[in-house]
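All protein chains of the complex are present and in place, except for one that has been dropped.
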Amino acid sequence: MRLVSTFLVLFAFWLLLSGFFTAFLMVAGAVTALLVVLFSRRMDIADREGHPVHLAPRAVLIYWPWLTKEIIKSSWQVATVILQPGLPISPTLVRLRSTQKTDVGRTVFANSITLTPGTLTVEAGRDEFLVHALTRSGARDLASGEMDRRVSEFEREL
Amino acid sequence: MRGDLVLRVIAKLLIPFILVFGLYVQFHGDYGPGGGFQAGVIVAAAIIFHALIYGLPLTRRAVPEWVVELMVAAGILLYAGVGVATMLLGGNFLDYSVLAHEPVHGQHLGILLVELGVGITVTGVMLIIFYMFAGRSRSPHSES
Amino acid sequence: MTSQIIDLASWLLIAGGGIFCMIGALGLLRMPNFFTRMHAASLIDSLGAPMLLLGMILQSGFTLVSAKLLFIALLLFFTSPTATHALARAARARGVGPDLAEELPTATDREDK
Partner (left out) sequence: MFESAVIALLLALTGALVRALLGPTIFDRTQAVNSSGTLAMLLLAAIGFMNGRPDFLDIAIIYGLLNVIGTIAVLKFFQYGDLGDPGNNADDSDNETAGSAK
């Protein structure tokens, strides 16, 4: 079942890349997608972790808009910090507790932290992250745990 | 690097798409920038990425060394075979027009096969180079 | 009318993306040590690049070109934080100090913010 959906996603990827809908290229795309599915099974990467299609709707509709807003907000802060002549930085390392249950959820959390400028994940452990923040206020925002809560909510219903 | 969960999960997500992209470049050589050489490099890069994250032994199990050696030989054989086939059919070496009834079809087929040969060979050579580099430094007992 | 609005929006996005890329590069030059520089670089990756790409998507309309631009944006979205995280992790393992402004607050005393 998962292999079928992987196949469909990869075939759609091919069609969007190609844009030529001749018979030969369609067949080539289908063969390609099939080969890649089989090969990724052989490489042992075609499991639930490697193809989290069940998360896609929630990601696109709920999580990404919020993340975009966060990125814009913190980018603005970092940009003003860079442009000030005094360079008012106060680098901080924070340990955060993460409440995600799966590795995909932890990865989403870690990458969301890194993606927002001003904070970056240094160490992603099982239930504790080591985060470096450019300013103390950025670290405090992160420690309020809103992002953690949203990621946990997003990865639920697995 | 398998201990790092971020790298592991993202690599799992990414590698199939890189492979499809590589084969897309392979088959669209006559429409845009691309062709056998680039496609071979991209496919090899995907496999090298797998080796970087999951370690060489696992990759060697998925793509054994004899397969890689076979790929190098088979690609060149395909290339030369097309050439010889065109000669047998009465044209010059790599004169694709004689491969099918219509010259244009023949040219398409010929270019496709030759590019496929180039792609397979390039993938094989890249992987052999990588296997040699990566297997050399610490483990003299290579498990080929 | 709507096409003019879209045009204006795309130029604004492209201009903003260019400006943010330059700010990021400036930060890359100005920041005092490695970890703080990485924050400046992530400004390029996570705001400058998507703004530029979104502007180009608006310019090209609903075509295959914009599908490819979207792929580039998604690729950046997944890979750039991964590369940044790998860099930070490797640097810390190698002993490049983060040069902190204050002592390390633990997970327990973050509650009393």
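First chain written, first letter: the chains are A, B and C, and each begins at residue 1.
The definition used in the following text is that a residue touches a chain if its C-beta (ideal position, glycine included) is under 8 Å from a C-beta of that chain, and two chains touch if they have at least 3 such contacts.
Everything numeric in this text was worked out from a predicted model, so none of it was measured.
**Q** Using the definition of touch stated at the top, determine which of B:F21, B:Y79 or B:Y96 touches the missing chain.
**A** B:F21
**Q** Taking the entire complex into account, which one of B:L58, B:M87 or B:V125 touches the absent chain?
**A** Looking across B:L58, B:M87 or B:V125, the contact with the absent chain belongs to B:L58.
**Q** Which parts of subunit B are in contact with the chain that was left out?
**A** So the residues of subunit B touching the missing chain come out as 1-3, 7, 18, 21, 25, 32-34, 38, 42, 45, 48-49, 51-59, 130-131, 133-135, 137-138.
**Q** Which residue numbers on subunit C touch the omitted chain?
**A** 11, 14-15, 17-19, 21-22, 24-26, 28-29, 34, 37-38, 41, 44-45, 48-49, 52-53, 56, 59-60, 65, 68-69, 71-72, 75-76, 79-80, 82-84, 86-87, 90-91, 93-96
Criterion: only the chains that are shown with their structure count from here on.
**Q** With centres defined as the mean C-alpha position, give me the subunit A-subunit B separation in Å.
**A** The mean C-alpha positions of subunit A and subunit B differ by 30 Å.
**Q** Using the average of all C-alpha atoms in each chain as its centre, how far is it in Å between subunit A and subunit C?
**A** Distance between chain centres: 14 Å.
**Q** Quick check: what residues of subunit B touch more than one other chain, meaning two or more?
**A** In subunit B, residues 4, 6, 10, 13 touch at least two other chains, as defined above.
**Q** Residues of subunit A touching 2+ other chains?
**A** 17, 110-111, 121, 124
**Q** Can you list the residues on subunit C that touch subunit A in the complex?
**A** Contact set of subunit C toward subunit A: 20, 23-24, 26-27, 30-32, 35-36, 38-40, 42-43, 45-47, 64, 67-68, 71, 77-78, 80-82, 84-85, 88-89, 92, 98-102, 104-107, 110, 113.
**Q** Any idea which subunit C residues touch subunit B in the complex?
**A** Contact set of subunit C toward subunit B: 78-79, 81-82, 85-86, 89.
**Q** Give the list of subunit B residues in touch with subunit A in this complex.
**A** Contact set of subunit B toward subunit A: 4-6, 8-13, 15-17, 19-21, 23-24, 27-28, 31, 50, 54, 58-59, 62.
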